[in-house]
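The structure under discussion appears below in the form of structure tokens.
Part of the complex only, each chain left as placed.
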Amino acid sequence: MEILHFATDTTPTVLTDTGQIPEDGLIWVDFCRDEAQHWECWAEPLIGVPIEPQHVADSHNPTHPSFFDGTLDYDMLMFQGLGPRDRLFPLETRTAAFFMFERVLITIHAADNVSMSLARKKMLEGRGKPPDSVLKIAHTVLDTMVDRFLKIREPLDAYFTELQDELLDPASKTDDWRTLLAGRRMVRKLEWLSENQLEAIDAWRRGTRSDWSANEEVRMRDLSEHVDRLLDHARDQERDIESAVQLHFSSVTHHTNKIVQTLTVLSAIFFPLTLITGIYGMNFENMPELHWRYGYFFALGLLVSIGGALLYLFKRRGFF
Amino acid sequence: MEILHFATDTTPTVLTDTGQIPEDGLIWVDFCRDEAQHWECWAEPLIGVPIEPQHVADSHNPTHPSFFDGTLDYDMLMFQGLGPRDRLFPLETRTAAFFMFERVLITIHAADNVSMSLARKKMLEGRGKPPDSVLKIAHTVLDTMVDRFLKIREPLDAYFTELQDELLDPASKTDDWRTLLAGRRMVRKLEWLSENQLEAIDAWRRGTRSDWSANEEVRMRDLSEHVDRLLDHARDQERDIESAVQLHFSSVTHHTNKIVQTLTVLSAIFFPLTLITGIYGMNFENMPELHWRYGYFFALGLLVSIGGALLYLFKRRGFF
Amino acid sequence: MEILHFATDTTPTVLTDTGQIPEDGLIWVDFCRDEAQHWECWAEPLIGVPIEPQHVADSHNPTHPSFFDGTLDYDMLMFQGLGPRDRLFPLETRTAAFFMFERVLITIHAADNVSMSLARKKMLEGRGKPPDSVLKIAHTVLDTMVDRFLKIREPLDAYFTELQDELLDPASKTDDWRTLLAGRRMVRKLEWLSENQLEAIDAWRRGTRSDWSANEEVRMRDLSEHVDRLLDHARDQERDIESAVQLHFSSVTHHTNKIVQTLTVLSAIFFPLTLITGIYGMNFENMPELHWRYGYFFALGLLVSIGGALLYLFKRRGFF
């Protein structure tokens, strides 16, 4: 548990006395989920507002989908962001809970939540305009969470481009369908995540207990627009994966086609030749050609002529 | 029929006199559907409110989809939950009917409805805050029903993961399409169930005759969110099944391709060799090679050379 | 033309004098479409309300889709129901027109409309509570129409289950795609019908000139819910048919695969054997093996060994 105190227009200070809340300015109480098993027992007497048991239960769920719910006394936002390692496989997520009271913001986050630390550091260093409302503190954290999400678009693109190129390269022998499909599953999870984020922000706008100032509205719409961009990117990615699948099927079908054609051409050439040797291999007594002086060479010539003619014919028709 | 009486702020008591209703507190009358053939004849005089014939007819339907309807005097909710055995195949459902009057909740459930018993037991043991409205009693039952539903996500995942792994394992010879498709049908039924639950809760919120308190609103949104999670899970599951189908088709097509290639390579190697033996099996009188001392060995050498050269060629081209 | 008179709280009576309308109670005038070519000329002076020409034109269309339209003086509902024979192929429909005035209901139906007769009979026999509004008379007819629709779900299920089982049975030789696709077309028509019914009831609720009583609202929502169940069933049915199509394609592809594999195995076994007989069928003078005492048996042994070894190899690899 860490408490930041935002007095008017100055850099925030870290409070060490956790048993009391300053009478002026804004307060941000940040819990690590492990140490927050009974955070409501600490918070309710200090703030003087009861917290719904359902909301407390939600705040303990480390994989809760993005979700907003509000009461007359406070707004609650669950926001599911990227895990600590920025890595793509498996896509890890961390859900942070935001409880926004009149002057107090309480956040509950995973021990390894990177965005929370980044945002706190940014504020402690006095970067950006000092917040004049609880929502602006929360916005700074959310903005950091969404920014980290937006940044995975580039590695994602690089990853899929390589995967698709390898899959569609005729020279390559890898046939790595499972990886591509695992990638599609991840992209769908991204879509689902950003859709839920959008829905939660939207529900927040419609259901908030505090009237947002014009400036707060601008910030939240900007946040939505950034999430929407991630969503559009994920949808695009998914359609490209579908296209790669379709293209691969097309090329396999085409390849099979070529092979069957080759087989047919081979048969069409060798079947008649073999028949001719079969004919002159028969043991009839009276077979005039067998006694011709150049019968054998005539037969060889016949084989070469027929084979050559058929080859020429098939070549001209573009069969191989 | 079992009647529970909730006096203010105490554990409920079971009423044995069914001919009368206490003048204070909340009452929950719980009917088993088998014994509830004329429950409205019992209820109307005691509560003093007429019940719509359409609603009575609905309450007797054990497979009625989730549905809300309200009048000026009471709210009716049909809620379709999981059957008693938690088993996946066939997916059994039980629909419970909730009639919510001013101070009285009447429920009609199947004889083997597990959730109803669990919720009643929980209340009789005094777990949780005592309800101060009929809606909160109903919410406790609904919450139990939805929780049981959410718990089937894990066995469902395990089941489909195993099924897909087996189907896609090249070593395995099972080709168990029917089971997978039966599973998809079940997942679709789950989707349909949770969509209808969401619609019913939503219609309830919009159409309820009683104004919900802030705390009741929070509970119902929490309930909706839990159902929505089940819905999202089922949709995800369905898309994964589609992917498995696609992957299987891909691998079958690929396999056919490989086999046809092998056939073509075999033909391309043996056709010319057989032609050569055919040529030297012809019976022409004048065939010089036949009289060469090492003609036979020359022919054998020819066969080995050509066969080997073709093998080498195809190997280098990666044909097998 | 048949006129029923509903005096307060009694069984209706059939009026024989068609030139006049009783001053009290409700009146239901039921026209057969054949005899109703100028029904508006009869109705307008008696009721004292002009009827829109567009509505009259609609009422003469025996296959008009379900549709609601209202004016300040009356509500018009076109409702497309099941034809007289309950049979599935071809799916026959009958559209009935309902004109609902203050005290008068005018219906125009096909000569063989079963639902209309059933509803009239039910009312004349005094079953059900006597209607106290024109809408309740109409509801009784609509309820009968929808009930007949709901009952075709069972034969529909039976029909498609049999069709699919036959199609997917490997033993069966029928390949009855056309019937299945005709069935899908029928299911789509069912979907279209129930969607239009839902839309029409919904438009009626929003656009009716009379304020519906609470009891009338309950009845109409119940009606909607029944139609919605038919719609959900039809959608489910359609998806099952798609699944059957997919499954059949899968099994055909799999079967082709097996056959091509067999062909390849045959070639792989017989090509080398035939080559060996070709070699010992060559006519070279100097072929030592030919003069061995047991050369022939050695060759036979060679054929059997190679053939057996290949068979064993392919068997072990699971090729047949």
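By letter and in written order, the chains are A, B and C; residue numbering begins at 1 in each of them.
Please note the rule applied: a residue touches a chain if its C-beta (ideal position, glycine included) is under 8 Å from a C-beta of that chain, and two chains touch if they have at least 3 such contacts.
All values derive from a computational prediction rather than experimental measurement.
Enquirer: Fill in the total copies of the single sequence across the complete complex, 3 being in place.
Expert: The whole assembly in this structure file has 5 copies of the sequence.
In this section, only the chains that are shown with their structure count from here on.
Enquirer: Quick check for you: compute each chain's CA centroid and the global CA centroid, then name the chain with the smallest gap between them.
Expert: B
Enquirer: What's the call on chain A versus chain B, same or different interface residues, using the half cut on shared numbers?
Expert: different
Enquirer: Please report how many Å separate the Cα centroid of chain A from that of chain B, as a whole number.
Expert: Inter-chain centre distance comes to 25 Å.
Enquirer: Using mean C-alpha positions as chain centres, tell me how far chain A is from chain C in Å, no decimals.
Expert: That gives a centre separation of 40 Å.
Enquirer: Listing for chain B: what residues touch at least two other chains?
Expert: Touching at least two other chains: 253, 256, 260, 263, 267, 274, 278, 281-283, 287.
Enquirer: How about chain B: which of its residues touch chain A in the complex?
Expert: Its residues touching chain A are 129, 214-215, 218-219, 221-222, 225, 229, 232, 236, 239-240, 243, 246-247, 250-251, 253-254, 256-257, 260-261, 263-264, 267-268, 271-272, 274-275, 278-279, 281-287, 318.
Enquirer: Quick check on the complex: what are the chain A residues that touch chain B?
Expert: Spelled out, the residues of chain A in touch with chain B are 52-55, 58, 65, 67, 69, 71-72, 173, 175, 177-178, 181, 184-185, 188, 192, 245, 248-249, 252-253, 255-256, 259-260, 262-263, 266-267, 270, 273-274, 277-278, 280-283, 287, 289-296, 299-300, 303.
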